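All protein chains of the complex are present and in place, except for one that has been dropped.
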Amino acid sequence: MIDSLKDYQDVSFEQGRSLWQDAWYRLNKNKLAMLGLYLIIFFVVISILTPWIGPYAYETQNLALGASAPSAQHWLGTDIHGRDLMTRLMYGGRISLMVGFAATAVSLVIGVLWGTIAGYVGGLTDTIMMRIVDILYALPFMIFIILLMVVFGRSLLLLFLAIGLIEWLTMARIVRTQVLSVRKQEFVSAAIVTGLSHWQIIRRHVIPNILGPVIVYITLTIPSVMLLEAFLSFLGLGIQPPQSSWGVLISGGVETMEEYPWLLIFPGLALSLTLFALNFLGDGLRDALDPRATRD
Amino acid sequence: MSLLSVNNLAIDFTTRDGTVNAVSDISFTVDKGETLGIVGESGSGKSVSCYSLLGLIPMPPGHIKNGSALFDGIDLLRANEKTMRQIRGKRISMIFQDPMTSLNPYMRVGQQIIEPLLQHNKITQQAAKEKAIALLEEVGISDAANRYQQYPHEFSGGMRQRVVIAMALITEPDLLIADEPTTALDVTIQAQILELIHQLQQRRNIAVIFISHDLDVIKRMADRTIVMEKGFIVEQGNTQDIFYSPTQSYTKKLIASIPSCAKPENYRFTGDKDSRFLELNDISISYGNKNNAFKAVDNVSLTVKQGEILGLVGESGCGKTSLSHSIVRLVDIQQGQICLQQNPLETLQGSALKATRKDIQMIFQDPYASLNPRMTVFNTLAEPLRLHGIASDANELNSKVLSLMQDVGLEASWANKYPHEFSGGQRQRIAIARALAVEPQLIIADEPVSALDVTIQAQILSLLLELCQQRQLTMIFISHDLAVVRYIADRTAVMNQGKIVEINDTETVYQNPSDPYTKSLLAARV
Partner (left out) sequence: MMRFFVGRLLQSIPVIFIVITATFFLVRAAPGGPFDAEKTLSPEVIERLNERYNLDAPMYEQYFDYLGHLVQGDFGPSFRYTNRTVTEIIYAGLPITFELAIYAIMIALVIGILAGMLAAIKPNSAQDYIPMSLAMTGICMPSFLLGPLLVLVFGIWLQWLPVSGWGYSPGDKILPAITLGSTYAAYIARLTRGGMLEILSQDYIRTAKAKGLSTASIIFRHALRGGLSPVVAFLGPAIAGLLAGSFVVETIFQIPGLGRFYVQAAFNRDYTMILGTTILLSCLIVLLNMLSDLLAVWLNPRLALSNEKN
């Protein structure tokens, strides 16, 4: 605490600083979280730039080559059709990350809105809204997704819409619980007495105080969505070949793991690295957004 | 020979900021059957030193640097865990501050009471139960056989503390350590519990270490008293000597901080005696649904004069907080009318309500909960200024915030700090500054000093008096603490079970109470 105070005092007082500036300042001190952040940024940038920087065209086959181990031409080797694994991994990452982020964004928007309204308004509104969540919870969604994918074909849009529509339920519950506990705090009463509108209170006092758990949950949702996509691909219901995702690559790699282990190791590594990075970033962000956190 | 003799005890805590000397070189003794009082403010080391005797300090970060504590020939600071387990709960028992949290909510109270007995003595479940029920009756719990089967949440605060006392005494220990055992309780309950502890001690001839921040409680309970400050013992001796002829300046300051007198003459109300600044007419507030309604405030009428400080006194659950919240529109009233300078408040909506909010501000009880932990002091104070358009540009905003901070005694360089970096008293200053930011006419202060140490309490009270006079504020001051209200209020209203049972000039209420409830409240004072 003293350390950080010293830093504050070096900056002579000019004007108020926002929570975000402070959070960024604290996040910068958390090495693991920053490593996670850089890794995620790296993956995202690579995915965006893949069409321009990919060493090979996506579908280029070299059947003569077949499955070959990593070499100078093909850094990560080739698959049984002789396609460059690194290229496929980069394209697969595009899909996996897109599904992960987009579906999580869908669940985040719906979940936070729903949970905040239910928790903040309370009373009958809360009861009805949460009953709806309870009912939806009881639906076998996994089964519905499988059904949807079978029935309406494997569209990427449908996929992350469907996944997003399941994941928001838990988000709404978490947000509501947090909002309920923040709402009872005296500083919210103080804000009402000051004369802030409900919307201002939600934005300035409630949301900043529920961000921690929400961010942690986001970093848990992105991986679980990516796994869900992989799982559907495993069942043959996810991305259609010749497109691929990390999930498709892993399940393909599983089949040939005895003969060509690199086809499993590299996709598995890419997925695991992303998941770990997200976790460290999530924990780091939670601490950074809490001025009381004791960790540096 | 003393039962317990502590010699040169020193305890460190390792924190991020370095090493903190929580307890520095203290020595004291406790004899059989006597009560030793330890008094001090928060952070004085009074609890830490006693917890260390039972090995209840988490280590790390705690570390016993030096000293010994001989109890019946055993050095409690160096005994192994097995020996300690045979002493804890068997020969030395503890009563903790908050009976709401010190009992396991998942376990029946009976099981919890006999647990130390089963742990330490060879006794059957049945025999233990009989003993426990007898003890429950002795500590004043009626229908003990049935109560034995209940869970803690089925007991009131006072009853729970009786259960905790029974639990501590069931093994007939030689020494009882009571850490703020009545702090969380109402005055009348506090008086009963103190009496109970006193009687049980007399009957069993056990030694008691009584820890409290409350000088009055210590004065009543202790044979000898230790005064602690910042980990040191500043003074120890017979309780009478400590209180009537203290030798150390800190002890004197502490005793002087107890608000034991009437309101200072120069701060008293001098305004218009017939003014009707704030009027409450037949206010009722109830909670719950129609079938199961609980009437928190029951037909209360009240008039507050412009420029006066009205004290509102009552025990927990009497409705004083509901009443105050209705004035700032945090709860709705079901019946009646609230008028500020003849303008009804209870029906205001939208911008009219927002405009009125500027005139009425509130200071909350808990300075730890009433400040947004994720907002710097600057932002906390700037928010109302921006909202009500009091500061037009960034420069004006800065200067207003800084002058507010100066007014309540906060340094300008602290503006970018977060609430958790401040002490309780400083936080309450921030909360006061926030209330003053919009230049209100009326301030509702709900237990503003209850969470603070006595010396800090005295500072905040004089700050409030000062500010009220300078800015000609009207204030409703709510407290359970009779002495505090007497010191600050011009008039005092006493509330009980949702009704105002007595209202009059403060000194009249205190010297010639007319209502039986007021009398019992005053009698319960320690």
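Observations on the structure shown:
By written order: A and B. Residues from 1 in each chain.
As a working rule, contacts are C-beta pairs under 8 Å (C-beta built on N, C-alpha and C of every residue); 3 or more make two chains touch, one makes a residue touch a chain.
A quick note: this is a predicted structure, and the numbers were derived from the prediction, not measured.
Taking the complete complex into account, B:96 is the one of B:96, B:364, B:378 or B:477 that touches the chain left out. Interface note: of A:20, A:75 or A:152, the residue touching the hidden chain in the full complex is A:152. In the full complex, subunit A touches the omitted chain through residues 131, 134-135, 137-140, 142-144, 146-148, 150-152, 223, 227, 230-231, 234-235, 247, 250-251, 254, 257-258, 264, 268, 271-272, 275-276, 279.
Subunit B meets the missing chain through residues 54, 56, 84-90, 93-94, 96, 98, 101-107, 115-116, 119-120, 151, 153-154, 164, 167.
In the analysis below, only the chains that are shown with their structure count from here on.
If each chain is reduced to the centroid of its CA atoms, subunit A and subunit B end up 45 Å from each other. Of all residues in subunit B, only 16-18, 325, 328-330, 353-354, 357-358, 360-362, 364-366, 369-376, 378-379, 382-384, 387-388, 394, 398, 412-413, 415-418, 420-421, 431, 434, 438 touch subunit A in the complex they form. Contacts from subunit A toward subunit B in the complex involve residues 1-3, 5, 8-9, 11, 13, 15-19, 22, 185-187, 189-197, 200, 204-205, 208-209, 289-292, 294, 296.
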